[in-house]
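With one protein chain held back, the other chains of the complex are shown just where they sit.
Chain naming follows the written order as A and B, and within any one chain the residues start at number 1.
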Amino acid sequence: MIRLQNVRKVFNADKANEFVAIEGVNLSIDSHGATVLKGPSGSGKTTLLSILGCMARPTSGRIMLKEREITSLPERFLTEVRRETFGIVFQQFNLIKGITALENVMLPAYPNGEKHASLKKRAMELLDLLNLIGKAFSKVEWLSGGEAQRIAIARALINNPAIIIADEPTAHLDTRLSREFMEIMRQLKKEGKTLLIASHDPIVYDSTVIDRIVEIRDGKIVSSGDIP
Amino acid sequence: MGAIEKQRNILDFTLSSLGRRKGKNIALVVVYTFVIFLLASVLFFTHSLKKEAFLILQDAPEMTVQRLLAGRQDLIPTHYIDTIRQIRGVQSVAPRLWGYYYDAMSGANYTLMVNAELNDRAGEIIIGNGVSMRSMSGKRNQALRRNDIIPFKTYDGSVLTLKVRGLLPFASELVTADLILVSEADFRKLFSIANDQATDLVLNVRNAKELSTIAAKITQIHPDTRPILREEILRTYDAVFDWRGGVIFMVLSGVFFAFIILAWDKATGLSAEEKREIGILKAIGWETSDILLMKFWEGSAVSMAAFFMGIFLAYLHIFLASSILFEPVLKGWSVLYPSFRLTPYISVYHIATLFFLTVIPYTVVTIVPSWRSATIDPDSVMRM
Partner (left out) sequence: MLERKSDLFFSALVAGALLICLMFMDAAISQRLDREFVQERREVVRVLTLTDLCLFTEARYTRHPSMADLHTPFQDHPMSFDHFPSGAIMAVPPHLKRKAGTLQRWISDPRERQ
């Protein structure tokens, strides 16, 4: 589904603080699988995740999404591709404070120009699915950590993406909530979503949901084997 | 359809977003409303006054002839009347006798003017409404009425007492508030002006097209005179309150620019929180143009609200509350000030001017500085 060819990402190029985040990465992600990017902090997994999720462009190398070269797409199209293909769950949840949970869930779909009524209906269905229907009209800062994360998941799902990307999803959750998160992921996988998770939490990479672990260290892929 | 729905979706979010900083945004709208209110009040006031002046001065004398002496207006000899009357095209020439009288008791300046109707009623006066309110008789806080006696100090030091015969119509206060109409005999006695002299001459002509030719002829025959045409009187009032030239407008522009700077500062100094939000929106699939659209709606919402409220309040202020805030400025040091209710004359041009002067700059000022924040990479939130 996604293929990276010899991808390299450099921050602050040609400056004193030049920093190579990832280098020489070749990686192929198949549909309907669950992949974990594993590695210590600073290993480049977040950078790799943003490149995989079309949020950042590589300094060099090529990205193919469904056999389509997307590295050179202009911003507008890239944003569109990202919006339609990826749903992202951030480490800090990154919900917009001060507005309701429902509005947060609907936000990624706003630029699509979907009819408000049907969009709201879909958002409510997602909230229902994640047992959050009672919190729809609460402001997000009143939610607990677990609730906030489920809102973030609902938001990632609103545009019905093929791929769900999660960056350190369990970093701010206790064990019970982490397991709960993995159960939701199992559900999504069963529905046919492709999962891409960056994590160094055993609850995540030891989970039976995961098909494949890609290990990263110092910006390079150390091992990319499937789980036997 | 999708495009409209998109706009509305983004507007929904913008309004929710504005609602979060309620106190700050309400304060902003209030200040902004006040600025527009002041600008609109000035425009409405001056425009209506100009229009009013234009309408009622249509019947001012076609031509007034003054005599200048050493750079000052001086009394004009009445024998000029005969020579001017002989100019072809002149229909009638009449002397005017008028001047100012300072009343030490009330501290007010009055305009004394001779009216032919009083000429066989020497000793009587007709007064404007403003004069009657400013009691000259010593009885403070009491309006002058018919048959009240007013003492005038003549220029030779004696006292001349005149009796109020009546009041000028209420509706004419805008032109007659400080007027005291007297008989010719009393006027000459009061100011010791010789019988062969007048303040100035007013004339009517047969054909208005010949006015300038006649004016030229008058200055030829009497080089010491200065003709003033009605057209010039009308133009005077057009210029006196021209909003582009008025100091009021300059002052208000200052206020307005200060406000724009404030808005600019607010917009450029996007808080870390706001920047983070823009990053989140970009990361979840908003384009740069969507962010700018949001900022556009934000600027529009604030400035449109202020625009409508400001204009409406200004209308109430000028036409229903008699420009109560401007009164101290307009009165200045005048002791006597006409109380009048302006007839509302508003023009689409002025509303449009205000719109382009306020809503557009504010909206631009909200969008432009957020440009840089809007172009941040969508992955920036991942790295935070």
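Here is the rule we use: a residue touches a chain if its C-beta (ideal position, glycine included) is under 8 Å from a C-beta of that chain, and two chains touch if they have at least 3 such contacts.
The structure displayed is predicted, hence computed values, not measured ones.
Visitor: Given the contact rule set out at the top, which of the displayed chains would the hidden chain touch in the full complex?
Guide: The chain that is not shown is in contact with B.
Visitor: I'm checking contacts with the chain that's been left out. Which of B:Leu28, B:Ile76, B:Val90 or B:Ala301 qualifies?
Guide: B:Ala301
Visitor: From the list B:Lys22, B:Arg145, B:Lys163 or B:Arg235, pick the residue that touches the absent chain.
Guide: The missing chain is touched by B:Arg235.
Visitor: Have a look at B:Thr33, B:Gln66, B:Ser132 or B:Thr366 and name the one touching the chain we're not showing.
Guide: Counting the whole complex, the residue in contact with the absent chain is B:Gln66.
Visitor: Of the residues listed, B:Gln91, B:Ser158, B:Ser253 or B:Thr343, which one is in contact with the missing chain?
Guide: If we include the chain that is not displayed, B:Thr343 is the one touching it.
Visitor: From the list B:Ser172, B:Gln197, B:Ser289 or B:Thr353, which touches the chain that is not on show?
Guide: Reading the full complex, the residue touching the unseen chain is B:Ser172.
Visitor: Can you name the residues of subunit B that touch the chain not displayed here?
Guide: Interface residues of subunit B facing the absent chain: 8-9, 11-12, 15-16, 19, 49, 52-53, 55-61, 64, 66, 68, 71-73, 94, 96, 100, 108-111, 113, 115, 128, 130, 168-169, 171-179, 181, 200, 202, 212-213, 215-216, 219, 226-228, 231-233, 235-237, 239-242, 245-248, 301, 304-305, 307-308, 311-312, 315, 319, 329-330, 332-338, 343-346, 351.
Convention: only the chains that are shown with their structure count from here on.
Visitor: Indicate the whole-number Å distance between the mean C-alpha point of subunit A and the mean C-alpha point of subunit B.
Guide: Each chain's C-alpha centroid was found; their separation is 64 Å.
Visitor: How about subunit A: which of its residues touch subunit B in the complex?
Guide: Those in contact with subunit B are residues 46-47, 49-50, 55-56, 75-76, 79-80, 82-83, 88, 90-92, 94-100, 103, 106-116, 119, 155, 159, 167.
Visitor: Which part of subunit B faces subunit A closely enough to touch in the complex?
Guide: 1-6, 8-10, 12-13, 16-17, 19-20, 273, 276-277, 280-290, 377-379, 381-384
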